[in-house]
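I have a structure here, written as structure tokens, and I will follow up with some questions on it.
Just one protein chain is left out here, and the rest sit where they should.
Showing chain A:
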Amino acid sequence: MLFQWGMSRQKKRMDVKQEGPDHSGEASDVPQEPLSAELAVNIDIIRQKTGESNDVVIRRFALGQEWQIKAAIIFVDGLVDEKNVYEFVLTPLLQASFPLALEEKERFQWIEKKLAAVGGVKHISDWRKLFFELFSGATVMLIDGVPFAISASTKGGEYRSIEEPQTQIAVRGPREGFTESLRTNTAMIRRRIRNPNLWLETMQIGTVTQTDVAIMYIKGIANNEIIEEVKARLRRIDIDGVLESGYIEQLIEDQTFTTFPTTYHTERPDIVAANLLEGRVAVFVEGTPFVLVAPALFIQFFQAVEDYYARFDISTALRFLRVLIFFISLVAPAIYIAATTFHQEMIPTQLVIAIAAQREAVPFPGFVEALVMEVTFEILREAGVRLPRAVGQAVSIVGALVIGQAAVEAGFVSSAMVIVVSITAIASFATPSFAIAISARLIRFGLMFLAAMFGFYGIMMGILVMTIHLCSLRSFGVPYMSPLAPFIPTNMGDTLFRLPTWMFRERPRLINQKNIVRQSGDQKPEPPAPSRQEKGGGS
């Protein structure tokens, strides 16, 4: 049934495509007529259409006792497991005697039986499907005198192996991260949630790339409306290629003109599994280790996966720390600017004199000083991220010297400013989600401008506008700020606070509306009853 859905989707889009302007680079190329009965003609067409690319391997051979039937197998080198091809496709065919008398349909069944060891044997009669199968890693077989092809699944080839995720590192928790292979990724979730209700639906997106995109959810827990919404948005996509889940993310998110992320992406299977259990929907994209999770809430970006593995008091404290960190990375330079150029009375006397002393030799106004330092820091960070690791270290040494020491000694900036920039930088690195740290980075500059023009008043206005904007955002129909706004008291246990695990009785309300109870309510662990203890004490 699921497969059908994917198929019908594909057909539908093809219809649309033929009506609209052609941007696929494919529609006109692929012959519309069915496969020819003659092997030579078919091979010629394949060669011509693939531009004689030499990774498309065409291997001719002959079948039958007298070797009188010409045949060929075609596969793409690197996408298939060659051992499989030779061992399970070619060898059984060569060893068997091909009965000439068989009808077309029976020939197919005969071959299918011979190829039982491979599986995924399909009957192909049009070129479009042939090429799709070919480039998905199947081996296609053509036989002279038969106007259709047979494909067998021989997917293989090299993939990056499962490694520790590069982002969202946890001290405690599983060490495996997603890879570029969609199948490996979905398997990681299957391994965690062994339940037939874990449903997976696959489709191809990208008129040129034909990238596999899979959505995964737990039937009965995920909200049908959200599932339908995700599917509808994915169906709407009409793009030439999808190379990373970021393409999908930007095409299905609710609001483009916001700095805040309204879908969540992660490299960690445990995070995806936890989100599926809360009723969210995951979107896997072939070729990237980043899996999208929707809907995403603002508070989610402050919840590290380890919060659920560590004990509740520590997790709660850390969550408060993270909100503080976010706030610091947002406003620290703005507060410095406002306090030193407008509200000197708010700084303690000793401190204001110390700052004034440092600023004596600085030739720029506070705002320019702050802006220069922040921009310098952003340059350094960008350089450090993009450069090869070996060069990156050199950059960080130069950066430390330029930012930290030389600039202060030369009197370009005050050391107080350096402290502010460093604390902002560290804070923005400490935010658990990179997506939200980046948005804080952008807003910070806006707040700095406001602080330079209006002081604390400007900062307050900026934060107010930001809050209003946040409250207006939605992610797949779910208010972005929930359960803070709208306020849902029963879900507050897993927002800023992280209550003990046995108190998480319900799933988040707005994401999941029908199946809200997740565990029984009387699981508080307790020491054994006193009578037992007394017995034990006697021995």
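The rule is simple: contacts are C-beta pairs under 8 Å (C-beta built on N, C-alpha and C of every residue); 3 or more make two chains touch, one makes a residue touch a chain; residues count from 1.
The rule we apply is simple: contacts and distances are computed from a predicted model.
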Item to check | Per UniProt, the name of the complex member that is left out, chosen from "Heme exporter protein D", "TldD protein", "Ger(X)C family spore germination protein" or "Spermidine/putrescine transport system substrate-binding protein" | outcome: "Ger(X)C family spore germination protein"
Item to check | Absent-chain contact - pick from A:G78, A:G220 or A:G411 | outcome: A:G411
Item to check | Candidate in contact with the missing chain, chosen from A:N224, A:Q255 or A:Q344 | outcome: A:Q344
Checklist outcome for this item: Only one of A:A354, A:M492 or A:I516 touches the unshown chain, namely A:A354
Next on the checklist: Can you tell me which of A:P92, A:G137, A:G246 or A:P365 touches the chain that was removed from the display?
Outcome noted: A:P365
Next on the checklist: Considering the whole complex, not just the chains shown, which residues of chain A touch the missing one?
Outcome noted: 340-342, 344-345, 349, 352-362, 365-366, 408-409, 411, 415, 452-455
